[in-house]
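One chain of protein is taken out of this complex; the other chains stay put.
== chain A ==
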Amino acid sequence: MKGSAFSRRVFLKASGGVLMGTLAMASGPIALLAPSRSWAMSLETLTSRQGQVLLAMTRHIFPHPDLEDAVYALVVKSLDTKAADPQVAALVAEGIDVLDREAGGDWLSLSPSERFALLEARAGSPFFELVRGDAVVSLYDNDLAYAHFGYEGEAGNPGYLTKGFNDLDWLPDPPRPEGGYLPHEVPG
């Protein structure tokens, strides 16, 4: 599995923090992929709070109400990897400082609409673009997202010829010859 976020135990490493959560849904595609309902992810460079801010921020940028935090956490993981570069780490630290300052201390403590208003005002800034630009890839390019949004990814590798490539049944089937023929079918 690409970018697996789950481990039953937390390994605290270096100076980095940790992100933790519990799956909101006990069933469904993501729960099926997860070894347990609670999840935790260690961070190499970012602090726990920075991780929490980035996760909340990503939820505002790409708001999918039913998408588990565990998937958003993959964006934090990706940013944490990039933050090994001190310039990226500084951009994250400064960006979060600005949000906190404009929030009067703690951006995370605001209501969702207040948080969004401050974030929207920063749209287009290098910090905002760092998070958005990472998330538009990392949020949607992992097996958990595939399961959530209904994309089969690598499972499609053998082909859908016998696995539903033409299973849509709410419209009439196109006629022949326009609709073509299966490999074994003989036209005529």
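In the analysis below, contacts are C-beta pairs under 8 Å (C-beta built on N, C-alpha and C of every residue); 3 or more make two chains touch, one makes a residue touch a chain; residues count from 1.
One rule holds for everything that comes next: contacts and distances are computed from a predicted model.
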Should one name the undisplayed chain from "Phosphoribosylformylglycinamidine synthase subunit PurS", "Putative membrane protein", "2-keto-gluconate dehydrogenase" or "40-residue YVTN family beta-propeller repeat-containing protein" using UniProt, the answer is "2-keto-gluconate dehydrogenase"
Where A:Pro86, A:Gly104 or A:Gly150 are the choices, the one touching the absent chain is A:Gly150
Per the touch rule stated above, chain A touches the missing chain via residues 61-64, 123, 132, 136-137, 139-141, 145-146, 149-154, 156-161, 163-168, 170-174, 177-185, 187
